[in-house]
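Removed from the display is one protein chain of the complex; every other protein chain stays in position.
As written, the chain order gives the labels A and B, with residue 1 at the start of each chain.
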Amino acid sequence: MTNFLAYDDVTDLNALIQEGLNAKQKPFADQSLGHNKTIGLIFFNSSLRTRMSTQKAAQNLGMNIIMMNVGQDSWGLEMEEGTVMNGDKAEHVKEAAAVVGKYCDIVAVRAFAGLKDREQDYREVVMNQFKKYAGVPIVNLESATRHPLQSLADCITIEEFKVRKRPKIVLTWLPHFKPLPQAVANSFCEWINHMDAEFVVTHPEGYDLAPEFVGNARVSYNQDEAFEGADFIYGKNWSSYQQYGQVLTQDASWMVTMDKMKLTDNGKFMHCLPVRRNMKVTDEVLDSPQSLVIEQAANREWSAQAVLKGVLQGL
Amino acid sequence: MTNFLAYDDVTDLNALIQEGLNAKQKPFADQSLGHNKTIGLIFFNSSLRTRMSTQKAAQNLGMNIIMMNVGQDSWGLEMEEGTVMNGDKAEHVKEAAAVVGKYCDIVAVRAFAGLKDREQDYREVVMNQFKKYAGVPIVNLESATRHPLQSLADCITIEEFKVRKRPKIVLTWLPHFKPLPQAVANSFCEWINHMDAEFVVTHPEGYDLAPEFVGNARVSYNQDEAFEGADFIYGKNWSSYQQYGQVLTQDASWMVTMDKMKLTDNGKFMHCLPVRRNMKVTDEVLDSPQSLVIEQAANREWSAQAVLKGVLQGL
Partner (left out) sequence: MTNFLAYDDVTDLNALIQEGLNAKQKPFADQSLGHNKTIGLIFFNSSLRTRMSTQKAAQNLGMNIIMMNVGQDSWGLEMEEGTVMNGDKAEHVKEAAAVVGKYCDIVAVRAFAGLKDREQDYREVVMNQFKKYAGVPIVNLESATRHPLQSLADCITIEEFKVRKRPKIVLTWLPHFKPLPQAVANSFCEWINHMDAEFVVTHPEGYDLAPEFVGNARVSYNQDEAFEGADFIYGKNWSSYQQYGQVLTQDASWMVTMDKMKLTDNGKFMHCLPVRRNMKVTDEVLDSPQSLVIEQAANREWSAQAVLKGVLQGL
């Protein structure tokens, strides 16, 4: 694997899921692979699971780790080309990426959507500039439009918990008062479209995701109808793609409750975390055996390890 | 050792002190014990000694380390159960602790008292929630009411420097303009009450510590009287427990000076650091051979190593 920015960088999804499950069984089996290799973890945004699980995966593989919080440990980076840099950004990504690529064998980057300018976010400027200038493989720790390490962990979790060959998987929008990026939802669509599954996306009108991500999923504006017979309910909030970055509704009836879960076929509840309890989903659901949120988060370690192993093998 | 939250988690104080002294003699003797084990160090508050000494101890034991500054690297955590999470806390400790416990073999947490609500602080919500939900051993890096790694370092230091079998140890309140937690003072009482010592606590009226911590110590409101014949003077400021979190006085006559030290029996001065010079204690005392503050801070490494060794052995 040369880079890991999106699903397109994956050659064989089933093999990658299997690598994750292998790592979970034998975490230290490939510890010599990363010996004297360094991964740089570059954060433009906060992180808990991604930060810890990627670090852990790299340690399992015997790698050295260099962490960097941009704008905190160091300074802001200019992403646009040709600008006169007389503002608050002290360094251009051309230099920063090239330099980080000199110190690191792999560079992993987290940079959220700004949610101001859809065209700019969907160009994936930060990831693409790092890819262009770092000179080493780039791993996406959540970008403006995608969160592929999360999606792979989701696929691993579904593989572990599915009770039929072709499960029904429902991605449902959840209410939130803040505008959140579409990255997790986009990415989930992108990956699940490659799984053997019946895939439904449900959300209020006005919350349709970008068509290139929705792909072959069936879209429903009726949450109850969508939940019927589902094996997996994947909850997530996102802000509007059409009226870009806006919160169009906080309709509490979209919160996942135990009553809603009863519409499913003994379905499992998934969410990428962090999750706001009793606003997006009730305590009752999260604290029930139907919730997979902890297993899913735990699988982030194995998702990251499968990817880093692939990238290390490609060095 | 399953957890290390308070003195109650210690089986044999003398044996633990001896482990610390052994680690000081041979820091790398147990380096294989922590191989492929990971400790998560979770900081809700700033730290210098605790951060560095615990990291160092973990490295001496061959462990991997994951650091996390909550609210800086990641986001705020909700601690109370059953709340509707529509405020500024993006994640509940139920999820955060459980997830961190999936990535780490040991989770160490620092979370100071808020000093607003005594009942809440003394319930030790953060530590207890981590203990309840992490699923792995928890180590206290200073909590609302205790700082047991400091207290163990203090016991190790007293063991090294005592000149009689049953020394006189005096905990004295020092003046400060800011309201500080009672944690270090509480914890010192809790531990010294289990040492073979004559133990006196001295402070202005209104600064009595919680009775469950004071235990069998003799309390005196007369600092001069308390200092007489002392072997160890342990200085610390704390805010009022009765009028919770308040600064009742900044009476400069409670500052430790060389004249005060002359009342002791060639006593040693101890303080957990950081210490504000010439406000809590004079330069003259801190720069004299009677000061043990650096030795005491250095012993934080061996205190942490003794505890982590015990926890690793219990895994």
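Rule of thumb we're sticking to: a contact is a pair of C-beta atoms (placed from the backbone, for glycine too) under 8 Å apart; a residue touches a chain by one contact, two chains touch by 3 or more.
Keep in mind that what you see is a predicted model, and the values were worked out from it rather than measured.
Touching the chain that is not shown, out of A:Asn22, A:Thr38, A:Ser220 or A:Gln290: A:Thr38 (per the contact rule at the top). By the touch rule set out above, subunit B reaches the unshown chain at residues 27-28, 43, 46-49, 51-53, 55-56, 59-60, 69, 72, 177, 273-279, 283, 286-287, 293-294, 297-298, 301. The chain not displayed touches subunit A at residues 36, 38, 40, 64, 66, 68, 72-75, 78, 81-86, 90-92, 94-96, 98-100, 102-104.
Here is the rule we use: only the chains that are shown with their structure count from here on.
To overlay subunit A on subunit B by their CA atoms, one rotates by 120 degrees, a value rounded to a multiple of 5. Centroid to centroid, with C-alpha atoms defining each point, subunit A and subunit B lie 39 Å apart.
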